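Only a single protein chain was left out; the remaining protein chains are all shown in position.
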Amino acid sequence: MRTDFAFVGVMLVTAALLMGVALIAASLLRPKKPSKAKLETYECGMETVGDTWVQFRVQYYVIALVFVLFDIEAILLFPIAVAFNSLTFFAVANVALFVIVLLIALLYAWRKGALDWE
Amino acid sequence: MNFINDLLKIIGDFIAGIINSIFGFSPFLADLVTMGLAAIILCTFAALSFMGLTYVERKVVARIQDRVGPNQAGPFGLLQPIADGIKMFTKEDTTPAAADRWVYNLAPLVIAVFALTTYAVLPFAPGVVGTNLNVGVFFIIAIGSGSIVAIIMAGWGSNNKYALLGAFRTVAQLVGYEVPMLLNVLPVVMITGSLGLVDIINQQTTLNGNPGIPFIVFFPFSALVFLISGIAETARSPFDLLEAESEIVAGFHIEYSGMKFALFFLGEYVNALAVAFVFSTLFLGGYAGPVLPPYIWLLLKAAVVFFIFMWLRGTLPRIRVDQMHNLNWKFFVPVSIVHLVVVMVLMKLFVTSPALAQANGGILVTPAAQAAILFVASTLVLIGSLTVAARRARIMRLQEEAVLEQRRAENIAAVSA
Amino acid sequence: MTIHQVLFIVMALAILGSAIFVVTTSNLFRAALMLILTFFGVAGLFVLLDIGLFAVAQVLIYIGAISILLIFAVMLTRGMQGMVPRNSQAVAAAVTVGIIFAVLLLLFGPFRVTVDVARWPVFSLFAGNASPRDVGGIEWTPPNQPIPSVPETYIADFGRSLVDLNQYLLPFLLIAFLVDVVLAGAIFVARQRRPAEVIEDRRRQAEEAAEEAEAMRQAGMAPDVAPLPEGAVASTAEH
Partner (left out) sequence: MQNLLNGIPLWWYLAVSAALFCIGLYGALARKNAIALLMGVELMLNAANINLLAFWRYLAPTSSGGLAFAAFVLVIAAAEAAVGLALIIAVYRITRSIDPEKLDQMKL
């Protein structure tokens, strides 16, 4: 039995092989003369100071957080959208309620300043 | 006429026939070889279009900026992509000593592979599609997360402050713009009742293959937001914050050169072209069109969309980080949700099929009338939201100006005292 | 061996291998990457089960969202510096986990163990009356009965059941509220400022209040609140 996803798997493997071949061919063709200066971390000619672990702002995490919560709603909304034509009006009202509750969450985050990027 | 129309399909069937006759002893092997060949053709198509697009884009942007663009290699600079390719292959490529070797070297591969995999589900003509997944739209959006992972890998693997910072910025942008994309695909899925791309195209065609009403008429708001999110999702100008040279040097691919950099570049262009194809499929009716063969129609539509990308790139300045986040979280997402609710309720009120009208209630209308109603509603949402946003922006600007005015007055007072 | 079996074994090995790497490595970032590989393998298993929707959802949510969150958290906490992979109870944990795995395999696996209930009456607690002598190796499908294929419309059926009052409407709506609460809580927790900043803030507030009270006293009015004593600043800051 052949599923629809078989071709996706073949595509993944083929693309990986082709791109891998390109990388390997390039590594065979190109010159290879590493020197200490070449292998240094590039920072516009300055020497690297300190750790790569610069302090990240928590804003990135908050953005990812809001994204995750909207992402998980998609997994529930997409099947409902597929079934949309056969839904009753009551069901659609509930979906609207679901979406509006999410909108409230977003507005709350907005009010709290979680979406502001200073 | 039929021969021209179904050219791709006929060629495909021909090749499949040859393969079947060679590997007739094992249907499994025949299947595998057919699929492998199709995958190679798709990858080659993507890679060739990447080469072509770099040239076209440079020419177009040059014209917009009143320059000539590449004109040295070959006639009109047509050999420029090949020259670039040779350079990419032969350029020395170092792995920084501080880098995490495995992660650093795998990242470009991951981004290119995931970008190419998108093409597995795109329908190019009737019957010519890698695989008609019944979750096609969902698949395309999900496979985009692969590039997010690759970008984080590149940023971290380089072990470079700017790379990591650029990767973080990019990821925050990409994940943010995935939300309006998801929310604006939903109306299309609702009206089609399927996630498959072929079903979505069929919904936009009439029985004889001519275009019916494309979904851009139903949901102009969704189309607009999807297009802009698509540009942001592929990190093209004006959303190319990740390579803001003046701020973070070159973003997450600062340490990459040679072939690895080429793969990042390829991923970017292949993704952008995929967005153009997906937009044509979802909102412009895909390969449906009169007179011309279907694949030409699809290419034409995608070319128009891609030209819009290039046009924006040539004319708009890069937006700031806070503007980018504000546009997404404070405009696109909330208004998309409101739009979704409005469209949902209207689609349930005005139905086109008598059976559904009888079963669930609702007013029976013709498809054209439904399209008109949805068009008006969607446009109203668009105009209304733009008005509100413009008013808010004006108020904020006035406040800022007042503060500046006050400060200036204080300064003058201080100087004169 | 059919191709599906081969694929299953490859995916299972990838899943388990990368999962073991996740729980043993000391490099947290690589652990997160391997976790992504595990999730990808699990999506592959869902494809083998013919549930494309969940394979895609797995990629979208676990790879596209949860791993990104994990990686961001790793970056924000510098959680990798000087990390020891195991804590003091690792050996005990390994033994416990081994026992649990053995029991689970006994329950789910193909092995059938025959136990004399007369000698081990405690087993009748688990086995019940249905099969007094056989414990473990539960037959989940009646033998030689074909497994029905997934209906073509399973996505639509699933969507319909989510908003059906008799099925999953309540959990569906509860999820919206759960998301609200999670968002509010997580933003509140994540955006909380450092104690030093809070102390600084409180001190400034206290100073302002004191100034105000001073001004009022000079204006000849009785202050509403007594100015805070010196020690009060520190004690309020601790809470």
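For the reader, a short list of remarks on this structure follows.
Which chain is which? They are A, B and C, in the order written, and residues in each are numbered from 1.
Throughout what follows, contacts are C-beta pairs under 8 Å (C-beta built on N, C-alpha and C of every residue); 3 or more make two chains touch, one makes a residue touch a chain.
All values reported here derive from a predicted model rather than from experimental measurement.
Across the complete structure, the visible chains that the omitted chain touches are A, C. The omitted chain makes contact with chain C at the following residues, 2, 4-5, 8, 12, 15-16, 19-20, 22-23, 28, 31-32, 35, 38-39, 42, 45-46, 48-51, 53-54, 57-58, 61-62, 65-66, 69-70, 72-74, 76-77, 79, 83-90, 93-94, 96-98, 100-101, 104-105, 108-110, 139-151, 154, 157-158, 160-162, 167-168, 171, 175, 178-179, 182, 185-187, 189-190, 192, 194-195. One chain is missing from the display, and on chain A it is touched by residues 1, 58, 61, 65, 68-69, 71-72, 75-76.
Note that in this section only the chains that are shown with their structure count from here on.
Judged by the touch criterion defined above, the protein chains are all mutually in contact, each touching every other.
Once CA atoms are averaged chain by chain and compared with the all-protein CA average, the nearest chain turns out to be A. With each centre defined as the average position of its C-alpha atoms, the distance from chain A to chain C rounds to 19 Å. Among the residues of chain B, those in touch with two or more other chains are 133-134, 138-139, 164, 168, 171, 175, 178, 193, 195.
Listed for chain C are residues 52-53, 57, 60, 64-65, 68, 72, 75, 155-156, each touching two or more other chains. By the touch criterion stated above, chain B contacts chain C in their complex at residues 28, 100, 103, 133-135, 138-139, 141-146, 148-149, 152-153, 156, 164, 168, 171, 175, 178, 193, 195.
Against chain A, the residues of chain B that register as touching in their complex are 31-32, 35-36, 38-40, 42-43, 88-98, 105, 108-109, 112-113, 116-117, 119-121, 130-134, 138-139, 158-162, 164-165, 168, 171-172, 175-176, 178-179, 182-183, 186, 189-191, 193-195, 249, 254-255, 258-260, 263, 321-322, 325-326, 329-330, 333-334, 337-338, 340-341, 344-345, 347-348, 353, 356, 359-362.
Looking at the complex, you find that chain C touches chain A at residues 4, 47, 50, 52-53, 55, 57, 60-61, 64-66, 68-69, 72-73, 75-76, 78, 81, 155-160, 162-165, 169, 172-173, 175-177, 179-180, 182-184, 186-188, 190-191.
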